[in-house]
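Note sheet for the following structure.
Excluded from the complex is one protein chain; the other protein chains are retained at their positions.
Residue numbering begins at 1 within each chain, and the chains themselves are lettered A, B and C in the order written.
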Amino acid sequence: MTSYGVAIREAFAYLLERYPNVFAIGQGLWSPWYVGNSMTDLDKQFGAARVIDTPVSELACTGAALGAALSGYRPIVVHPRVDFMLLAVDPIVNQAAKWSAMFGGQVSAPLTVRAIINRGGEQGAQHSQALHSWFAHVPGLRVVMPATPSDARDLLVASVLSPDPVLYIDDRWLYGLEEDLEPVRELALEREGPRLVRSGGDLTLVGASYSTLLCRDAASQLASRGVECDVIDLRVLNPLDTTIVADSVRRTGRLLVVDGDWSCCGLGGEIIASAAEAIDAGGWRSRPARLTLPNAPAPTSAPLERTYYLTVEDVVERALVMTGHFEVHE
Amino acid sequence: MTSYGVAIREAFAYLLERYPNVFAIGQGLWSPWYVGNSMTDLDKQFGAARVIDTPVSELACTGAALGAALSGYRPIVVHPRVDFMLLAVDPIVNQAAKWSAMFGGQVSAPLTVRAIINRGGEQGAQHSQALHSWFAHVPGLRVVMPATPSDARDLLVASVLSPDPVLYIDDRWLYGLEEDLEPVRELALEREGPRLVRSGGDLTLVGASYSTLLCRDAASQLASRGVECDVIDLRVLNPLDTTIVADSVRRTGRLLVVDGDWSCCGLGGEIIASAAEAIDAGGWRSRPARLTLPNAPAPTSAPLERTYYLTVEDVVERALVMTGHFEVHE
Amino acid sequence: MGAPPSITDQLRADQLGPLADANQFHGPLVLPAANRGWLADALRGMLQIRAVEERIGEMVSTGAVRCPCHLAIGQEAVAVGVALQIRKGDRIFGAHRSHSHYLALGGDMHRLFAEVLGRRTGASRGMGGSMHLLDLEHGLLGTVPIVGATIPVAVGAGLAARFDGAGGVAVSFFGDGATEEGSFHEAMNLAAVLKAPVLFVCENNLFSSHLHIALRQPADSISRYAEAHRIPWLRVDGNDIVAIVEAARSLVEPMRDGGGPGFLEAVTYRWRGHVGPREDEDVGVQRKEDLASWKRRDPIGRLADALVAAGDLVSADVTRIRHEVRAEVAAASARAERDPYPAAESLLATVYGRPGRSHS
Partner (left out) sequence: MGAPPSITDQLRADQLGPLADANQFHGPLVLPAANRGWLADALRGMLQIRAVEERIGEMVSTGAVRCPCHLAIGQEAVAVGVALQIRKGDRIFGAHRSHSHYLALGGDMHRLFAEVLGRRTGASRGMGGSMHLLDLEHGLLGTVPIVGATIPVAVGAGLAARFDGAGGVAVSFFGDGATEEGSFHEAMNLAAVLKAPVLFVCENNLFSSHLHIALRQPADSISRYAEAHRIPWLRVDGNDIVAIVEAARSLVEPMRDGGGPGFLEAVTYRWRGHVGPREDEDVGVQRKEDLASWKRRDPIGRLADALVAAGDLVSADVTRIRHEVRAEVAAASARAERDPYPAAESLLATVYGRPGRSHS
């Protein structure tokens, strides 16, 4: 059994071993657990020249990764928190995402930006953001969010081997999740997308990354209460292919999206909108719904964190309401 | 008649004259037309000490505006392009938007960030972004997009007088739009929101800023072809109140959102999702739809720009299809 | 062991030289000849910070405190020394390691304990934790943990002070790591151009997280940046409160008379790891052995020794102050542990301001 955190490390080791043009750069890479167990001792194994710890300069490190990518390398720039990466929005969004198009497709920018969602633990508003909805909004930037150890590994490999700039977002809350892994497969990222990970006819549950786990756990509980769910793990948020979501909702007639980001102009709304555009009114058995973060920055105090973050119970409860097993008391 | 550009200037003059704690800071403010005609000679009228041109330092200027806001002032920091403002995402999103919540609501950050959408004219991918969907995603940040000269003026005044950080986004394509203006009204921003600007029972058209203009013009043309539209001008994108959109769609059964931003996780999807969540399946006469930018960075070459940006004809055509007046040939 | 360099006797702007040497400056401080009554209070102030942070460290160890806490133990002199130059109406900003700034400015210790415990009675009403502290009464307008973030914010507060015309100043506390962020340089240039009265205080403790400055910058002194941005600068042993006070005064006084920014580099060392109470590691990286030497450069011990040597205090006074402070700390922390958590409504109620609410 390999954990999600270790699976990420395996992807790094796989890439660094086989591809001499791969290197990693970012804050904390010479610490054994700055980024959890996901990169432990890579610097010792592959040398500090290829696993580079850096000054506190998010923008320059990301820009430099882009420059190396344009020069024949396959850099992975690591941002230990999404929040810090906001200082590097320019190189990611204005530069890397547009580089191919701006120059007429003659060149691409194959850098991978790895950002970690690291929240909870009373860390507060500036140490807890997800913001994948932002990046999924940007044409030219592929956005990947693995929900399982095998995806954590294989989609990281695929990201680095992709000719395009990729934002790969992993979630510290998943690092303990375990799975038996097959040998690494070198997937072509442009052919990866959402996947149906559980089938059931009553309700479509859609998640990405940690929220997929919430959906799967909720689906198990719901099954024991007689509600059978399709569960869709989005995996690749941009470019987003919602075909299988629509196919599923055509079967179930019900859609509940679970997303650990904010609501307005977020991923949850995107999934609902895509389904609403694709499915005729007659195909719906109930109104679609989304569960997201409250419209507030993350709090610190533990009791508030408990109300702030979504739980399996929240999903189960809403699913029961949507499937008519439960009344809303307002 | 006052143009949109001049109306913005009137708001600045109104504020600078009446409120000694208001000042403006940003690039180009000592040029007569760096920001079109929207700030001409304010530096001469109110002094270069209160209308401050700056070094090329988007982050520091925005951070400094926040600091002044925390110190009793009402600064307006001007970003001549949304694209450049991406270097200032940290002070806007990590700092200003969260300042009140992080400190338990004891203090607020009343700064106004004014960003200008400035596109077309073969300026290309880094000189044309809108990205209002991004900022509407962030709790704590009010986002305002005026579509008319009177809103351009009065909502800027309201933004500056609001106790909260506000992102006020205006669009250069509207600067020539004219209107007879009433005297300035000091509106309470938290009470402003979307507005029904035209009534008709067949279809709900929703826009913001320039896309509202597209919707209004399309609605006029559609009326002459027998299709009567509700037109909703969103005005305030965050916090977003979609009540009147849902009310309208309950009447018309049809929804077309027009948005000059990208599609995925964008404003267009948000409006559709909110309506889908609010309205029972039986209430829809056709599937909702959105018109947005193609999934590509902005091109330069004029012929490509013409296909890239939305036009009134695009809206009319889609509306006719949705209302069954027109066949889709695919 | 060299004598402390006088603040006017600067080395080259790019080299710390002996100031970065753990084996220098171990002896008692050199006290001013006269007007030094304030030093006993400064000693108490530093002891208070140390005792509070030691207690917070314990509370982290026991699990009573859960939020990330970055302790400034060993760096107390910078906060206390600079605070002595701060007047009512000045505006101060800190970062992730700012318990010391909060306390030195006069912040209530019970409210600090309550905040790190996430209680409603905290400095930020339990909504911020250790890394987000506010104390409007004493001019602390905010501390936040995005490295470098408050530096430009302080420039804006300095600009506001210039507008106010009342001789106020802004102060920005940050570390050596923060000077690697572009925000720092943009802010320095902007302050210089706007002639904003901001005192930039860089606590150069030689480390950013687990990385020594030699791995992050081509030289170890931050003052070279002030030189480049044409901002008057002084550099001192950050464990010498006398030197800090003198340097801060000579930088701040001209600001109050309409001058522009100033830059103070205080070379110091943190005794605990980057985050949390442990002494032996920084995010998993074994720390070097020079901590023992740095402990001999203790800002508190060296002041206490000097005051006793000069006859201003007897040892028993020092012991008494230590006891008093510990008793305060015990009482304040115990009280905070009984305080209630914020109400669930605070989550949404704090996001936007109440219209018309005055904020300053």
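As a convention for this text, a residue touches a chain if its C-beta (ideal position, glycine included) is under 8 Å from a C-beta of that chain, and two chains touch if they have at least 3 such contacts.
The structure presented is a predicted model; accordingly, all values stated were derived computationally and were not measured.
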Interface partners of the hidden chain - shown chains only, full complex considered: A, B, C
Residue among A:Val82, A:Met102, A:Ala125 or A:Ala319 that touches the chain left out of view: A:Met102
Which residue of A:Thr2, A:Ser57, A:Asn118 or A:Ser274 touches the chain not shown here: A:Ser57
Residue among A:Ala68, A:Val258 or A:Ala273 that touches the chain left out of view: A:Ala68
Touch residues of subunit B, complete complex, unshown partner: 27-28, 30-34, 53-60, 83-84, 87, 121-127, 294-297, 299-304, 307-308
For subunit A, the residues touching the chain missing from this view: 23, 52, 54-55, 57, 59-73, 75, 90-91, 94-95, 99-110, 139-140, 142, 162-164, 188, 190, 239
Touch residues of subunit C, complete complex, unshown partner: 13-14, 180-186, 189, 192-193, 215-219, 224-225, 227-231
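Note that only the chains that are shown with their structure count from here on.
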Computed distance of Cα centres, subunit C from subunit A, in Å: 38
Whole-Å separation of chain centres (CA-atom averages), subunit A against subunit B: 29
Per-residue overlap in subunit A, given as positions that touch at least 2 other chains: 83, 87, 124-126, 294-297, 299
Two or more partner chains touched - positions in subunit C: 126-128, 132, 144, 146, 182-183, 342, 346, 350-351
